[in-house]
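Worksheet: one structure, shown below.
Showing chain A:
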Amino acid sequence: MSGIAIAFWVLATIAVVSSLLVILGRNPVASVLFLVVSFFCLAGLFVTLHAHFLAAIQVLVYAGAIMVLFLFVLMLLNLGTPQWFDFAGTPTKVVALVLGVGFVGALVGAGVGDFTPSARGPAAGIPPDVLGSTEAIGTALYSSFFLPFLATALILLVAMVGAVVLARRER
Partner candidate 1 sequence: MSEIGVGHYLTLSAILFAIGAVGVLTRKNAIIVFMAIEIMLNAANLAFVTFATSIGDLAGMVMVLIVIAVAAAEAAVGLAIIVAMFRHRETVNVGSFSTMRG
Partner candidate 2 sequence: MTGYLTAILFFPILGIVLLAGIPGSNRTAIRQATLAVSILHFLIALPLWWAYRPGGAEYQLVDRVPWIEVLGVEYHLGVDGVSVLLALLTVLLTPLAVLASWRYIDRHVKEFHILLLLLTTGMLGVFFALDLFVFYVFWELMLVPMYFIIGVWGGEQRIYAAVKFFLYTFIGGLLMLVGILALYFYHEQATGVYTTSLADLLALDVPGSLQLALFVAFALAFAIKVPMFPFHTWLPDAHVQAPVAGSVILAGVLLKMGTYGFYRFAMPLFPDAAVAALPWIAGLAVVGIIYGAMVALVQPNLKKLVAYSSVSHLGFVMLGLFALNATGVQGSVIQMINHGISTGALFFICGMLYERRHTYEIEEFGGLASVMPWFAVVFMVVTLSSIGLPGLNGFVGEFLILVGMFQTHPWMTGIATIGVILAAYYMLRMFQRVMFGGVDREENRGLPDLSGRELAVLVPLVALIVWIGVYPAPFLHRTEPSVERFVERVVGPASVASTQAVPIEAEPAEGAP
């Protein structure tokens, strides 16, 4: 059993568990922390896939920025404590469970599990370690993905403006 395999199983397990804890936990703060954990695991999985740069970004942006934002809001609104209303009624839960299992079941059952990609894409065949490198991604961003990259910038701008508009106090 290769190191990658071990790493995968460990990370996968932790990721699943912590994700479950996120949606099952009573205390929002705890959920945030578990979410961070699962993000770390994902970063780890990225590494196992040779996507080092993305792993780094994952940690920086998610664990660093986004989660802080979540915590900040939680504190701001003083929602740190568990709340009674937090869970939907049992029937909903059942339905949700069924659907969730159904979703996974459908994909896996249909053979997503033993899927082997047919590399027919135009840019196919780039060796993994090159693929994950900052350089490669950077080049791509500024060459072939220039337009989406720009647009992403606009998205951030809009989000910023929007956040300002929405969260601002009354005049």
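Candidate entries met the following condition: all candidates are chains of the complex that A comes from, given by their letters.
Keep in mind that, in the parts below, a residue touches a chain if its C-beta (ideal position, glycine included) is under 8 Å from a C-beta of that chain, and two chains touch if they have at least 3 such contacts; residues count from 1.
Values in this document were obtained by computation on a predicted structure and should not be read as measured data.
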{"item": "Candidate number, among 1 or 2, whose chain touches chain A in this complex", "value": "1"}
{"item": "Parts of chain A lying in touch with candidate 1, wherever the complex brings them together", "value": "1-2, 4-5, 8, 12, 15-16, 19-20, 22-23, 28, 31-32, 35, 38-39, 42, 45-46, 48-51, 53-54, 57-58, 61-62, 65-66, 69-70, 73-74, 76-77, 79, 83, 85-88, 92-93, 95-97, 99-101, 103-104, 107-108, 112-117, 119, 121, 123-128, 131-132, 136-137, 140-141, 144-145, 148-149, 152, 155-156, 158-160, 162-167"}
